[in-house]
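Questions regarding the structure given below will be posed in turn.
Apart from one protein chain that is not included, each protein chain of the complex appears where it belongs.
Up next, subunit A:
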Amino acid sequence: MEEEQLSALLGDLDALKQCPDPASIDRMRERVVALINSAAGAASRSKIKDMSAEVVDSNPYSRLMALQRMGVVENYERIRDYSVAIIGIGGVGSVAAEMLTRCGIGRLLLYDYDTVELANMNRLFFRPEQVGMTKTDAAVQTLSGINPDVVLESYSLNITTVKGFETFLASLTARSSHERSTGVDLVLSCVDNYEARMVVNQACNELGQTWMESVMQDHVMFHTIGLESSVHTIGLKRTHSVSEDAVSGHIQLLVPGETACFACAPPLVVASGVDERTLKREGVCAASLPTTMGVVAGLLVQNALKYLLNFGQVSPYLGYNSLKDYFPTMEMRPNPQCSNPACVQRQKEYMDSKPARAAAAKAKMEAEASVANECPVHLDNEWNISVVDDEDTATSSIRSTADVLPEGLVHELPAADFYPEPPATASSSAIDDDLEELQRQLDALNSS
């Protein structure tokens, strides 16, 4: 098409060289306009109203809708009804956003307070010409070009501050309906620090919002600080990055009340199996590989799609140790003594709804049984084996299950030492002084 136009243009030019003809100039102009239009048309596509399963090269959804035809997903087009919030548009979050965009997700909410830097170019997604843009705006720019059907919302803010958190909560609940307590179906945490994870945990516990978290573990770079003789002399070993190890990561599903929240137990990391001393380097920054990030983003979005579109088995926890290609999995029950009050409240609600859930599960099983018309797998029961409901016994042993970790997993931070919390009445009367009086005292000390 374009080649035809160009060769015709060349013919016109040759004709023009022979004899000046105003008509050929007009023809050439038309051809150039046509070329520009076709180039613009190729760069972007218009919105598509309905997802089609038609197998043609021009259908961006044909290969996704094929999942439905093959019986993997019952109703793929439902993906357009779903909203997903992604917190942290870094190495993992940006790739997860692109994957969901290409899958045709309905709405994406993107949160980050950072800007794109050249140092991010070892990762996927961002391009050098986007340096200086906020990560959320740069992501919207790229993603809207890839799939204009996705509704994209960009929030450039720090969720760990009180003000940022309020905006965060408001944006999550903005489109809530009677069917769901928030306006989103799933929250994906792709942040790189404990502080931000705890904030996502807090928000999701308060809202009763199911979320998934991803951890991409960077190699720790150790420094040993030289000691100076001073009043503060302390021997310290310190590192720049989060506790992590370049070659591993994990994803985790968190359903408030049903599974362990992020505050129920100290956060987990996948142990590298590499001697820590061999990782010590003079230097600073956290290492990261695009491969590991791509794997973690892939595991995360795969789990998210399974959860949203209801196919396969959704993993409660899946670790990835790339040095040994080891994938530990585990389940974590919530901690009844969790320090997060919202988590404890959700746990109570979950326990209270147990009869309703049991009835629903029974009804579902009966419906399935009537369809399949199943007979018992084993007709004789020589050893009197029977299935025992483990839900009730679990409550007493919840603490211990949280402490048992599969091989290769370690806690990132120690658990808080146990201190009996004083009763509320005692603590409220602990300091009788007025807040203003205390402020004055500190000001007086500051100015002396």
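What to note about this one:
In this section, a residue touches a chain if its C-beta (ideal position, glycine included) is under 8 Å from a C-beta of that chain, and two chains touch if they have at least 3 such contacts; residues count from 1.
Note that contacts and distances are computed from a predicted model.
Per the UniProt record, the absent chain's protein name among "UDP-N-acetylglucosamine transferase subunit ALG13", "Ubiquitin-fold modifier-conjugating enzyme 1", "Ras-related protein Rab-22A" or "S1 motif domain-containing protein" is "Ubiquitin-fold modifier-conjugating enzyme 1". For the options A:64, A:157 or A:199, the residue in contact with the chain missing from this view is A:199.
Touch with the chain omitted from the figure is made, among A:263, A:305 or A:332, by A:263.
Interface note for the absent chain: among A:19, A:356 or A:442, the touching residue is A:442.
One chain of the complex is left out; on subunit A, the residues touching it are 114, 159-162, 165, 193-195, 198-199, 201-202, 223, 225-226, 228, 230-243, 263, 266, 284-285, 339-340, 413-417, 419, 421-422, 427-428, 430-431, 433, 435, 438-439, 441-443, 445-446, 448.
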